[in-house]
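In this view, the complex is presented without one of its protein chains, the others remaining in place.
A and B are the chain letters, set down in written order, and residue numbers restart from 1 in every chain.
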Amino acid sequence: MNYIGLSKRSVPFVASVAALLLLGLGLKLLGRSPWSVYSGLFAGSLGSRFAIAETLVATIPIIFCALATAVPRWAGLISVGAEGALYAGAVGATYAALQFSHWPSVALVPSMLLLAACAGAVWAAVPALLRVFLGINETIVTLLGNYVAVLLVEYLVHGVWQDPASYSWPQSAAFVASAELPRWPGTRVHLGLAVAILAALLLWVLRSRTVLGLRLEITGSNPTAANYAGYPVRKYQLLVMVVGGILAAMAGWGQVAAIEGRLRSALSPGYGYSGFLVAWMARHHPLGILGFSLLLAAMLTGSDNLQLRQQLPAAMVNIFQGILLFCLLGAEYIADRQTTKMQVAHRGHEEEVPQ
Amino acid sequence: MTDTWTPLLVAAFAGAVRGGTPILYAALGETLAQRAGVLNLGLEGVMLVGALASVVVSYYTGQLFLALIAALLAGAVFGSLHALFALRLRANQVVSGLALLVLGNGITAYLGIPYVGKKITSLPPVKLAGLSEIPFLGPVLFQQDFLVYASYPLVLLIAWLLYRTRFGLEIRAAGEDPETADASGAHVLFVRSVAVIVGGACAGIGGAYLSLVYAQGWIENMTAGRGLISVGLVIFARWDPVRAMWGAYLFGLAWALKLLLQTTGLQVSPYLLGMAPYLLLLVVLIPVGVRYRQGNGGAPTALGKA
Partner (left out) sequence: MVYQKLSLILTLTVFENLLLGSIGTPFLIRDHKRRKDASLLLEAQGLQVDLDTLVSELTLAQRQLLEIGKLLWRNARILILDEPTSQLAPHEIDEVLRTTRKLANAGRTVLLITHKIDEVLRFADSVTVLRGGEAIATAHARDLTRAELGRLIVGPLQAVPSVDTARALASVPVASLRSVSLTNGSDRTGVFDLDVYGGEVLGIAGVSGNGPEDLAQLLVGSRKSATGEIQFHFGVDVPVAHIPADSRRMGAVDTLPLSRNVFLREFDSPRLCIGPFVRLDVMRNEAASRLKAYGVRPSNPDLLAAALSGGNLQKLIIAREMSCGASLLVAENPTAGLDPASAGDILQRLKLFAREGPAVVLVSADLSELLAISDRVAVFSGKRLIGVERSENLTADSLGMMMGGIRLDIVQQLTNIGTNDGQGLEAIRRLLTSANWWERRVAAQAALLCPDFQEDALIDSLYITEQHEEVRVWLALLQARMRPAGAEILLSEHAERSPEVYLEVVRRLLGTTDNIKFGRELAYRSENPTSLWEAVLYRTGAALWDNLSVASGGRPS
């Protein structure tokens, strides 16, 4: 039998298109021209060399945050803590940059990376431990952590780390030049992109080709079965949460080390939540995450452009992301229903075969 | 107790009730939803929508009653969005809730721009004759405003609904074992949807309290995590409305303490103080987790499952 309609693979694309259309419809109702918005989006994200470079810049933290959401999900956990771990990573990297500012670049850059990773790991370990040993919902705790992380950074940049040179601006002192990451000449695209892509590729191999990856897949799909097969489920859950924390911390590291050059409280316009969205669009597949990060980054950069040119407020991004998530859920429902139908039809068919 | 301490304590507890009331409304709504087996993580977004709706209506009409109705409806609409996706379309409840959070955040930030800093008709405090004269309790509980007074019977009403009515029974059954409830003739989808929508309406009122009483105007993202705390609070309260009330006041106290400490001129960073409610939630969830390490601690068995 033939089924016409949504295949699983096309779900995120259909959802993206639907979300764009809905957004346009909303704008139309608010009295704006959707076409100028669409063209502004395109021009701002892919319309020029500069725009493309900026899109790539935004892609970096989104990839990290999406991976940070996907990896815990492999073991069945829903973490929304990428935003918080991003800030924690930024704090770690900043600590290294401020403390070891006399070190040469070869030592300083890796030490910033290392400290950022440590900070992210510790940050993520809290919800992980609470989840694994006390059964406290990891989604709620990671969300809580996001609020705390922002306040922690605010505290630091208003207090102990405040730059005496910038009067009362809430920001840390600028990093020394040796702390800066190498960049693609003429753009803000930095080393972080290579690290992000490498991380995604490694995770893809891990996920699909290694014993650990296959076991994680089982654990995430059916923890009870994993338990029965003798997998160390708790260990896996701790591991994926901590790895997720480290990945999101990489995003924070990239932001302070390459983009801002110092610690500020407004480091991320919600990259953590964008990453969450991307991870669910890509069904937690590392390679899919690379692609969809680019797509969402283009949307974000494009809307930055709209903000400047058409006075559309920044909140547009959140509205779009919310709509996109709902569209994704809707499209998934349609696709799932078809697969179920197909399976049921299939099962029924097989059982008719005489034994 | 010396005379210098009493007014301070009264101020602190009255502040706790005020600060706790928006959380209480949201937590009561979430209690209903979770008892029916639906986790609504998007409470934050729902509260924001309620807050903005009441601001807009209050700004244009000056009618507080209409403002409350608007908040109620806005919350219910957002609640029904969650019901549509998480229940009808059987989507992952966590993801649907997060979508609600992000969308509510975005929409209110966008639509709220014209109302930032605008003066609105706010809900005035009303002293309840007689009751407000009771020493200590009077100023704490009965020198508040209409929404605070309305929350007292609402707690009892929700408790009564859950434990004493047939509909409450069906809600609990839907949350414990939807298949069995369905086989027994309860309309699980309907019951759950109603619980989620009413829950959304409650959260909308909670949001309205923030804008009409607490801030007396619109501020972008003014809930500041209260929706999320309400969700955690429901777990802390072990899915019971009366316990949710005490919990809400505890968190209200955490917020009040922040304001109070600032007025006393103590040198504590406002950012560290701002963490208090979030850390408090973590701290109170831990003993709950330790105590109920075996089993699910009385959580509705089917919570979060499609």
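Here, a residue touches a chain if its C-beta (ideal position, glycine included) is under 8 Å from a C-beta of that chain, and two chains touch if they have at least 3 such contacts.
In this text, all values refer to a predicted model and were calculated from it rather than measured experimentally.
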| item | value |
| --- | --- |
| Touch with the omitted chain, as defined above, among B:6, B:63 or B:184 | B:184 |
| Selected from B:172, B:226 or B:243 as touching the chain missing from the view | B:172 |
| Options A:25, A:107, A:201 or A:214, residue touching the unrepresented chain | A:214 |
| On chain A, residues whose C-beta touches the chain left out of the figure | 208-212, 214-215, 217-218, 221-222, 224-225, 227-230, 343, 346-347, 350-351, 353, 355 |
| Contact footprint on chain B, counting only the chain that is left out | 164-167, 169-170, 172-173, 176-177, 180-181, 183-186, 301 |
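The working rule: only the chains that are shown with their structure count from here on.
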| item | value |
| --- | --- |
| Residues of chain A defined as touching chain B within the complex | 78, 80, 130, 133-137, 139-141, 143-144, 147-148, 151-152, 154-155, 158-159, 270, 273, 276-277, 280, 313-323, 325-326, 329-330, 332-333, 336 |
| Parts of chain B lying in touch with chain A, wherever the complex brings them together | 41, 45, 81, 85, 89-92, 94-96, 98-110, 113, 220, 224-225, 228-229, 231-232, 235, 269, 271-272, 274-275, 278-279, 281-282, 285-286, 288-290, 292-293, 296-297 |
